[in-house]
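Excluded from the complex is one protein chain; the other protein chains are retained at their positions.
Here is chain A:
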Amino acid sequence: MIEIRDLVVRAGGRVISSVPELDLAAGRCTALVGESGSGKTTALLATLGLVEGAEVTGRVTVCGTEVLTASERALRDLRGAKAALVMQSPQAALNPVMRLGTLMRRALARHGVKGAAARARAHEAVSAVLLDPAVLRRYPHQVSGGQAQRFALALALALGADVIAADEPTSALDVTVQAEVVAVLRRLRDERGLALLLVSHDLALVSTVADDVVVMKDGRVVESGPTARVLTEPAHPYTRDLVAAVPRLKEVEL
C-alpha cells in the first residue's frame, strides 16, 4: 500500500526528515516514533504529498500513485478516498456547523454515493468503529474527543480508504478513551485489512498496535524493524534511551 525509497525533505538546505526505505502492506501497521523535532510528522505528511515550502526528493508510492510526481488533482483524489489523514484533534477538523451525518453524507455524495446507499454506508462505517449510529445526529461539539476520533476513522472507512495515516491520534485523549481508539485501530487493521501509518511519541501505545516501528531522531531513521524486537531488544543507543525513559507501572499481576 505504501512504498518509500530514499525520501528526503530539506528546508533551508537542511535535512528535516528522511526515510531511506519503508514498505507497508495491507492489514499491517507501521509506526514512526521519536521525539519533538525528529521529523516523524514531516515524513507522514510527505507520504501524502502534503509538505509545502520544502524540497522533497525520492520516491513515494501510495495505493499505486507516485506521490512526489503526481498532479495536484491526482493527489486530491488519492487523499479524498484511498488514503485518509487523521490528525491529533479531530474536533478541529470537523465543520462545527454540520451534524456528523450531514458531513458524512456530503463526503459520500462527492464520491457519487447518495440516498439509501449513502445511509447504509454511513451506518455500516459508524458501527465498524464501535459508535452508536445516533452520533450521526450530533454536532461535533456534542461528542467526546474519542467519539470524534472514531468518527474521523469511520469517515475514512466509508470513503473506501485502504490506507490511514494518523498523526498522534490518541495523544489528546484520556487513557480509557485512548484504549477504545486503539481497539478500533486494531479492528480496522485485522478485520478490514487497512494499512495504518501511525506517528506517535508514545512507545507503549505503539507497542500495542504497530507491527513494525521506525525510530527517528533529528530527521533520520536510527533503527527500524518488528515492534516486538525493537522495543524489547533495542540495538541503537537512542532507542534504548527512549525505551528506558518510558514511565512504567510497577510490575503487577494481571
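The rule is short, and it goes like this: a residue touches a chain if its C-beta (ideal position, glycine included) is under 8 Å from a C-beta of that chain, and two chains touch if they have at least 3 such contacts; residues count from 1.
Methods note: contacts and distances are computed from a predicted model.
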{"item": "Protein name (UniProt record) of the chain left out of view, among \"DNA ligase (ATP)\", \"Xanthine dehydrogenase\", \"ABC transporter permease\" or \"Peptide/nickel transport system ATP-binding protein\"", "value": "\"Peptide/nickel transport system ATP-binding protein\""}
{"item": "Option from A:A25, A:A109 or A:V246 whose C-beta touches the chain left out", "value": "A:V246"}
{"item": "Candidates A:I4, A:V56, A:L205 or A:V221 - the one touching the absent chain", "value": "A:L205"}
{"item": "Which residue of A:A70, A:M87 or A:V177 touches the chain not shown here", "value": "A:V177"}
{"item": "Absent-chain contact - pick from A:R10, A:R99, A:R119 or A:R186", "value": "A:R186"}
{"item": "On chain A, residues whose C-beta touches the chain left out of the figure", "value": "35-36, 144, 146, 174-180, 182-183, 186, 201-205, 207-209, 228, 231-232, 241-250, 252-254"}
